[in-house]
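Below you'll find the structure, written out as structure tokens, and then a few comments.
With one protein chain withheld, the remaining protein chains of the complex are depicted in position.
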Amino acid sequence: MSMRLPKQVGEWIKRDKEIHFTFEGQEYKGYEGDTITSALLAAGVKVLGRSFKYHRPRGVLSLANHDINALVTDGMDTNIRADVVTLSNGMQLKAVNTDGGVIKDKSKYIDSISPLLPVGFYYKAFHKPASLFPFWEKVIRKAAGLGIVNFNYPRINKRKLNAFCDVLVIGAGPSGLSAAISAAENGLEVILVDENQQLGGSLTYDYAGEEAAQKVLSDLVKRVSASSNIKVYAGAYAAGYYQDHMVPVVAADGITKVRAKAVIAATGAFEQPPVFHNNDLPGVMLGSAAQRMMHRYGVKPFKTGLVFTANAHGYRVALDLLKAGVNVSAIVDLRAEGQQDTQAIELANKGVKIHTGYCVYEALPFKGKLGVAGALICPYDEATATADVKQAVKLDCDGIAMSAGWAPAGALLYQSGMGVVYNNDIQQFVPNRLPKGVFAAGRVNGAFALEARVSDGLRAAAEVANLLGKSVKAQSVMPHQGTSPSHPYPFVHHPKGKNFVDFDEDIQIKDFINAAKEGFDNIELMKRFTTVGMGPSQGKHSNMNAIRILAKIRNLPVEKIGSTTARPFFHPTPMGHLGGRSFHAHRLTTIHAWHQAAGAAFVDVGAWSRPAYYQKAGLSKVEIVQQESLAVRKAVGMIDSSTLGKVEVCGPDAAEFLERFYTGVYRDQKVGRSRYVMLLDELGVMVDDGIATRIGQEKFFVTISTANAPAVYREMQRWLQVWKLNATLINVTSAYGVINVAGPKAYQVLSKLVTIDLSEDALPMGRSTEAEISGVPVRIVRAAFVAKEAYEVYMPSGYALNIWKLLLEAGKNEGICPFGTDTQRLLRLELGHPLPGVDTDGLTNPFEMRAEKALEMDKAFFIGKRSLEIIAKKPLNKALVPFVLPADYKGELPQDCNLVIESGAIKGRVTSVAFSPSAGRVIGLAYVAMHQAQLGNIFEIRTDNGKIAKATVVHAPFFNAE
Amino acid sequence: MAYQLLKYALGGEYKEPRFFRDCQTPKKSYDAVIIGGGGHGLAAAYYLAKDHGITNVAVLEKGYIGGGNTGRNTTIVRSNYLTPDGVNFYDASVKLFEGLSTELDINLFYSNRGHFTLAHSESAMRTMRWRAEVNKHVGVKSRVVGTDEIAKACPQMDLSCSGKSPIQGALYHEPGSIARHDAVAWGYARGADSMGVEIFQNTEVQGIDIKDGQVQGVQTSRGYISTGKVLSAVAGFTPRICKMVDLKTPIVIHPLQACVSEPMKPWLDTILVSGSLHVYVSQSSRGELVMGSSLDPYEFHSTRSTFDFVEGLTSHIVDMFPFLSNVKIVRQWAGMADITPDFAPIMGMTPIKGFYLDAGWGTWGFKATPISGKTMAHTLANDKPHDLIHSFRLSRFEEYELTGEKGAASVGH
Amino acid sequence: MKLLNCPVNGVRPLSEFIFGGECREMPNPETSTDLEWASYVHYRDNAPGIKKEWWYHSPSGTWFIAERNTLSDEVLSTYLHGKAPAKNTKEQSA
Partner (left out) sequence: MTELIKTSPVIGAQKKMNPIMGVHQGMEVALSFVDQKIEKKHQAILGVTDVSCFARFAIKGAKAAEWLEKQGIKTPEVVNAWLEGAPGTMVLRLGNTEFLVEDQATGNACTKLHAFDQSNTQDAYQVARADAAFILSGSEVLNLLSELCVLDLRDAALLNNALVMTQIAGISATLVRESLAGEQVYRIWCDSTYGAYMWEILIEIAQELGGGAVGLTCRFQ
């Protein structure tokens, strides 16, 4: 039967736009602007879900995303918050966490065995005997969790934007709206955020039977939309507060990261459920929820109901219910003195029976706990918090509205570093210390009366304006008048329990008492043991009540209990939103497109993508690499080495800089000569190596290995500052392309393109020269990294692709063969060159690499020298040696990182190993114990499958070893 | 239904005893004082009493027990380290964990899931083989596996990681497990308390009294306590305690963050770690995805959360599991990790007689809880370091004898 | 995200910076003992407090010093190495 009311003033639904959907297989209709829940309620559906632990039927509690009673799935998405997700046509919805439907849920039996499952029971069960735990674990895991994840859900990349403002106002209730307007009038740029689709906060539902609130609201909203200084984000929540006033604002279409100069949290308060037996039955709801139903969605909460209250708000709710035609059978007020205001009088005049000093002892379920059949009420003694059951009376009703108090929505303020005190006039924590630029206004700040909330907003706005350099008159707020909006202990104990504090986790009063008995009697331990507030609604409806209970248990003032830290997020936030468009920055050389066309298999090196080798149909990677390497040994090959780090060191102190930075000598280096450079860290660990070419009296050109380039260049910059040398560093990594032409025929090929003499005599190893290729200035360096006859050609990177093509053309007859990094690895291994990061690790020192020749220990200083002097005094315990396997070796090929084993003990490891077609055998580099390191010694490598390969220590280079 | 539960059904009054006494006033002196009521400190207290009969012990906790990194980590237990010493140490820990629920008579939900360290590059694969070979050598079940085996264990994962960093293989570590972290602290607390150890919460150490290089006692917010032996097991607070005794260490504090999703029905059975994507993820017994990432990029002695962390983590998670786009993160938090230069702990004796250090746990402390407790108890009781922790001694830095765990650090991660 | 004031480029989000560790005086390698040197390279003044730190602004390649409270994360001042401390301001530079 329909519960839809006639058109309400200010309702959010468009009655001319019908929307059709199904829930649990049944067809329903709602209106545009309905949430899933409001449409179901309008259709008379009360049971919206099943609880997490006991599978109890659940209906509306807050209708404001302060609980997760109504979680549904549409088959595609899961854990959809039905209370706040707006309805759309064709939705096919089911409740999550049921076994056979929300009404027939087969797991409902758990509720009846709940006495077996007290708080923390799972710590005390299932582990004995240990052998059975895996079985129990399966059972438990099956019971855990809420919705089922859909593995076919599409990847969503939501945009993440940045926005800036003077002041961010969070919450568009009376205080937030007033603050925003006032700030804007003071010339400040304002962003106003509210999680609801429409502005107004409580002004959109808390009417007390009148329309005054409506008028206030429409006036405020008019002024907001009239202001050019206010940008409004409605239907968007502030997910958290982060350092320096950064607040991510989450909307359906993505996140806006707002960076503000000041933040005003006008976030209001969450209504808290009073706790009594069966307070979770469908039909038992918060007063504010009932008001939202009526005024936002034009839905009647129930036909005959009573209001269980302990504050003035309950009376306002009752008036709204009457206005909506609900038969209010009684107001049950926990407080002996009740309420003496106009609303109370009006209700009395309207003939509503008011029981002061009474409680709802229990809500009476009808069959299957699917709804409320009535309520048992009885006198209640606030001092002892006991109910006089003997005098219990039964009232018939199909619903109960609860208004007993509020908890400040202070999460973001806590995250910003707020300090709080407990205000006894309003029985609420309020800020007493806020960081610079953070302000609170409205109910979160303890202001409850409408006028107080408005003036508190103006007060905050004035303080912001003054902070940001305006000078405006300070505003005062009058302190709270009348009864407390919150009751200090709205709990009705009951032998049968089922008086719920945390609806997410099915936690009852006795769970807290028992947890305390077991020693979990401070709020953090209690939270962890009972899991209160750890569910998806993050304690919005439960943390404050938990604190009140613990205070009572320990007989301490609430203030002494303190509260748990409120961590982000305010509402659970989708990973697709948070991740956004995940960027994957990568670097490509100018020649990349050619490599792709040529079928290169790419490998990531640092941020770069480099050809590992060039695929050929029908050939394995290993075969290709061997072919490419043979081409270099027998004819000529070329590789795009543009990714090398390149730095020019200029100035009078250029050589001095290199002498301090690297381990070698550069002072006496002649222009046009190249020298090896090795970099250590201050511990004497080998970090990187490369080549330094002197290209002018005061100018060196230094190469850094690809992956280390950014870090090494940073270190160069830092040390230059520290040493205060007269030198300038220029990072030319991307400015120059590098093509390494290598092999016996490299000379022939290159000579076709340059006019100068490249012969061994004219340009021996370690020399460099300037030249031209088709009018393009290039530098040619003789370096022997992959082959003795090799030329590194440097050119402005814009020309690299076309010069690469020229070389290919020029080398046609010589059979020039492009090769990749895998082949380069083999080639340099054949020459016995260790690679930093491959043949070294995070602890390797030059002695272990047997690279003493690269160290000039007589220099006054180089980075790491002092540590090397200390290390040199210790016995060396391993060394890097070149090794070969017998030419006739037939066993499993050893792999990099296989271990060197001697009489069952680890003595070292292989760092590089491969079959060298040029050497005709398996060659490699390995760390071995010193006593194994001498030439000709045989040591044992354990291969993947555990077999032993006997390796012999040799001299490098390998391919002409003998 | 497990019989242990029946007792709650029968007999109305709830008769569960306290896990541990509510100690308020310390005695004048104790045989040993343990600073830090986290897993490590409580475990050390437990084994001091159980293995060595030393029960006149006070545990001093500034906040509440298990409230530090014990309650903030992502609860992964494994032993697939790089050096034989490291592997042996953590393997001993795994073996203790396996029997711990029974020993402490509390269900730790110790759940053996298997642990994949994903490799997205050849250099990462090299490190995986290195670790696998060392693990095999000392008898720990780790091996290099290909993408087919990963796909079998986690068919839902996009092995190409949305095409951004294709997975090439992994190190599979069979013993990899997760556990209910709080319960570990509570279980040790109960065990230690039942043997006479006194646990003081909300008790802050304000100074440590030393005469001629020998510990005399500690000044606390509950008064002076005299003792000859002090164990510092305070993770992120180590520098503050060491400053009290003027002890230099290489430790630096970086926040380490984690977050948890809303609960969903179980689907992720294994533990996944990706070094290059800086992601580790498992699904808890509650059905939440528990996710962590790499350390915060700079020194900071606090536990505040950053948005950068959760942005980076989720973008990588969604690369691995595109279908999680609309699954929600409920909560994020942070701990203070005490990082050492060689990614191994600092354990044992110090130049100050009677001052023992259990620190440098960085991102790997929870998994070592039982064995650190056991070996530190042994070290205190015998005043000489347990064999398992010899290579973790503080003096290794001055001696230029850093542990090889650093080796892997610079090798393709 | 935290903001940091680069002495050359002004206030920027932390994502533009790289932390370079504590800025420490190197002892004289010639006169220092092995132990002094070992403790210089390995040990840190790691208790919370106000530290001189290296920070690097990547987009401009600028190393500078920040005096930062490692307990509160408050930055007291930033300046180029060797230059006189400049007051830390938070106006957006442009």
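Here the chain labels run A, B and C in written order, and each chain numbers its own residues starting at 1.
Keep in mind that, in the parts below, contacts are C-beta pairs under 8 Å (C-beta built on N, C-alpha and C of every residue); 3 or more make two chains touch, one makes a residue touch a chain.
As the structure is a prediction and not an experimental result, all values here were calculated from the model.
Colleague: Quick check: which displayed chains does the absent chain contact?
Modeller: When the entire complex is considered, the left-out chain reaches A, C.
Colleague: Which candidate, A:78, A:309, A:499 or A:797, sits in contact with the chain we can't see?
Modeller: A:797
Colleague: Can you say which of A:386, A:565, A:596 or A:759 touches the chain missing from this structure?
Modeller: Residue touching the absent chain, from the options given: A:596.
Colleague: Would you indicate which residue among A:598, A:730, A:762 or A:930 is in contact with the undisplayed chain?
Modeller: A:730
Colleague: Hey, which of A:481, A:774, A:813 or A:934 is the one touching the hidden chain?
Modeller: Of all options in A:481, A:774, A:813 or A:934, contact with the hidden chain holds for A:774.
Colleague: Take the complete complex as the reference. Which residues in subunit A touch the chain that isn't displayed?
Modeller: Missing-chain contacts on subunit A: residues 159-164, 257, 259, 581, 583, 585-590, 592-593, 596, 608, 648, 650-652, 696, 698-699, 728, 730, 732-736, 773-776, 796-799, 801-803, 806.
Colleague: Need a quick check: the contact residues on subunit C for the chain that isn't drawn.
Modeller: 1, 8-9, 12-13, 15-16, 57-62, 92-94
Heads up, the rule we're going with is that only the chains that are shown with their structure count from here on.
Colleague: Could you put a whole-Å number on the gap between the CA centroids of subunit B and subunit C?
Modeller: Measuring from centre to centre gives 30 Å for this pair.
Colleague: How many angstrom lie between the CA centroids of subunit A and subunit C, rounded to a whole number?
Modeller: Averaging C-alpha atoms per chain gives centres 27 Å apart.
Colleague: In subunit C, which residues are in touch with two or more of the other chains?
Modeller: Where subunit C meets two or more other chains at a single residue, that happens at 1-2, 18, 38, 42, 73.
Colleague: For subunit A, jot down the residues that touch at least 2 other chains.
Modeller: 242-243, 246, 257, 683, 867, 870
Colleague: Write out the stretch or stretches of subunit B touching subunit A in their complex.
Modeller: Counting only subunit B, the residues touching subunit A are 1-2, 4-6, 8-9, 12, 14, 16-22, 63-67, 71, 84, 99, 101-102, 105-112, 121-123, 126-127, 129-130, 133-134, 137, 144, 156, 162, 164-165, 180, 182-183, 186, 201-202, 261-267, 285-287, 304-307, 310-311, 314-319, 322-333, 342, 400, 402, 404, 406-412.
Colleague: Tell me, which parts of subunit C touch subunit B in their complex?
Modeller: Touch list, subunit C to subunit B: 1-2, 14-15, 18-19, 22, 35, 38-39, 42-44, 46-48, 51, 53, 70-73.
Colleague: Write out the stretch or stretches of subunit A touching subunit B in their complex.
Modeller: Contacts found on subunit A: 52, 77-79, 113, 115-118, 121-130, 133-134, 136-137, 140-142, 144-156, 160, 240, 242-243, 246, 248, 257, 415, 495, 510, 513-514, 517-522, 524-525, 528-529, 534-536, 538, 567-569, 572-576, 578-580, 582, 584, 603-604, 683-684, 837-838, 840-843, 867, 870-871, 874, 895-899, 901, 906, 909, 942, 944.
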